[in-house]
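Note that this complex is displayed minus one protein chain, with the remaining chains in position.
Lettered A and B in written order, each chain numbered from 1.
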Amino acid sequence: MADTRLITLEGLQSLVDALLAEGYTVIGPTVRSGAIVNAPIRNIDELPRGWGDEQDAARYRLRRRDDEALFGFAAGAQSAKPVFFPTDELLWRGRRTPDGARLEVRPDEEADAADSETGPPYALLGVRSCDLSALGIHDTVLTQRRFGDAHYATRRADAFVVAVACSDPGGTCFCVSMGTGPRPEQGRGAPFDLSLTELLDGGHRFVVEIGTERGATLLDGLEAAPAPAADLDSAAYVTTQAEQRMGRRLDTEGIKELLYASVDSPRWDDVASRCLSCTNCTMVCPTCFCTTVEDVSDLTGHEAERHRVWDSCFNADFSYIHGSTVRESTRSRYRQWMTHKLASWQDQFGSSGCVGCGRCVTWCPAAIDITAEAAALRGTPGSHLPPAGAPVTSPDD
Amino acid sequence: MTALTGRGPSPGSPEETQDPFLPRPFVVSERRQDTRDTYTLVLEPVDGEPTEFAAGQFTMMHAFGSGEVPISISGDPARPDLLEHTIRNVGAVTRFLVQATPGTEIGIRGPFGTGWEVSAGRGGDVVFVAGGIGLAPLRPAILEVCAARAEYRRVLLLYGARTPEDILFGDELRRWGDEHAIDVQVTVDNGQHAWRGRVGLVTQLIARGGFDAATTLALACGPEVMMRYAAAVLAERGVPKARMRLSMERNMKCGVGLCGHCQLREYFLCVDGPVLTYDVLEPLMSRAEL
Partner (left out) sequence: MESIAEYLPQHPFFAGLDESVAALVAGCAVNVHFRPGQHLFHEGEPADTFYVIRHGRVSLEVHAPAGPPVVVDSAHDDDVVGWSWLVPPYRWLFDARATEETSAIAFDGACLRGKCEADPAVGYALLQRVVTVMSTRLHSARIRLLDLYGASR
């Protein structure tokens, strides 16, 4: 039985104040430009109180709720990914002497600038279970292999994570299919320090599950009482009802073998006729990690910087080599992305690359749905595996 | 922000003390022209620390302010005090590199990747199949064999070049044949009137045999199409696919398995490769745009 407390709205503000007092930049969901966007906050009034969302393939709208829920929406436009894995990272600065001989390379010591208003350490407020799993996947990909991303590791080590259970999954959510939600579980994905479940009936309050010593210490400072049993039951119900309201479903049975065997499937031509190769899906996906490097120098050519910036396998020159591109067609790029996300990722990192957050479906301007594509591959003749339930026949039968 | 050391690589490993994203300065000590567009640079580390490498590995060579390219090491693994790279001038970064005169400092990251491990061929025959500049990444493995020649039985080097003028390491080819009992067979795509050697595809040399397929370790390096056909002919002759090693290439940006560019399905060619066995590669080479 997890160690739980109960806090009120005032208690939540005190939590934010305590984090700010410890020097964290608190990043939480806010309403901006018609979407839920993560931004530094100082007051819970900045959270999306009374806002919900409607999501479907190529559709995202905010809607007014008839209550005052602070977290009554599904996946925001971005996950926690850009906090720890910025779109642009300065790797080093170098200098070459005017005669072109000496090369001096300095690691970037001024990254994550001294701006205490928006710089690290970061406290994330309101991380969904799917995004927590994604963070755990990034921890594996970026810090637990032979070579690691030291910048990322430092930001992650210092970060305080307040997760939140989902009450209103969206039209594109399928965390249940991917086994990543809707309730954050310690030990699944990245660890959380605290996890909130918002309750509205009978007073606006939050059941807080304590995940770490650090989280416990912070809560102790708020003098929060243990959560009563009835509230624990209500909190559990929040996510059990959410489990029944997933917008999408993805059958993960044998998905790796299915994708590996579907290399010649005509379905790829079908999706290619719709895909614009716009890279939106990879930008909003919380587990995508591809980057490229940009070398820039000043006009004299003597000072140079190397930056690491986000890239996408849908970009034309992603696979450029020897004067041409390996993945020239949109067909091959979509195949690469989906096969990597659902199949090769498993061989590489021991888990699926997809956490079921639904962002790639919501933010695709062509309404391409990864769950529909997976289902189509299962059912399409020539994908080499019979549809689930169909008898297996051979040519001699 | 603390210095960039240590996270990720296992404690005590060589990688731990050197940030894989920071180039190490090397100075060009020698520059040799091999053919009309190919040059070999010999580099020495500014800090004097030797660079242990395995035959088949590559480094990311940096052209200041312009970019980086992955280039296989073409030197002798028994000489870690030097780094030798044979580079073909095909773009902005390689043009800078081949024009770098002795005394120029160049940033190097690495060595990275898996090696040929030609010692797995001891006790049997070794067949090197090289196409074009693919001979350069094989050179360290050939030198390794020469240094322990008695450990191997028949050793063949089957080398295809575009024209006689494009043949690399001509003097060494002769020496390997004369002094190290390596059966060196060279063919060109087309030759001048005076060419006395073979004209044809390097796969035709494989078909001539001269090696015991059952005990052969085959190492192939060159354009992917050539390696694909070479592997097919080797298989026809009975060389087990798991005993064929190919050096694969894809776009590389980081060289350390983090940027995602060099993936060939589930393999990161900079970490799981570039040397991979043909039993693993065959399905991945059989489809376009994978």
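Some observations on this one:
Operating definition for what follows: a contact is a pair of C-beta atoms (placed from the backbone, for glycine too) under 8 Å apart; a residue touches a chain by one contact, two chains touch by 3 or more.
Just so you know, these numbers come straight off a predicted model, no measurement behind them.
When the missing chain is restored to the complex, the residue among B:Val129, B:Leu201, B:Cys221 or B:Val239 that touches it is B:Leu201.
Only one residue in the set B:Pro25, B:Gly67 or B:Gly222 touches the chain that does not appear here, and it is B:Gly222.
Here one chain is not drawn; of A:Ser33, A:Gln244 or A:Ser324, the residue touching it is A:Ser324. Touching the omitted chain from subunit B are residues 37, 88, 90, 131-133, 160-162, 166, 189-201, 203-204, 207, 222-223, 225-226, 229.
Everything that follows uses one rule, which is that only the chains that are shown with their structure count from here on.
By the touch rule above, subunit B contacts subunit A in their complex via residues 1-10, 15, 19-23, 25, 64-68, 90, 103-107, 249-251, 253-254, 256-261, 263, 265-266, 268, 271, 287-290.
Only residues 91-92, 94, 96, 100-105, 107-112, 141-151, 153-154, 260, 263-264, 289-293, 295-297, 301, 304, 306, 308, 311, 313, 317-323, 326-329, 331-332, 335-336, 339-340, 343-344, 347-348 of subunit A touch subunit B when the two sit together in their complex.
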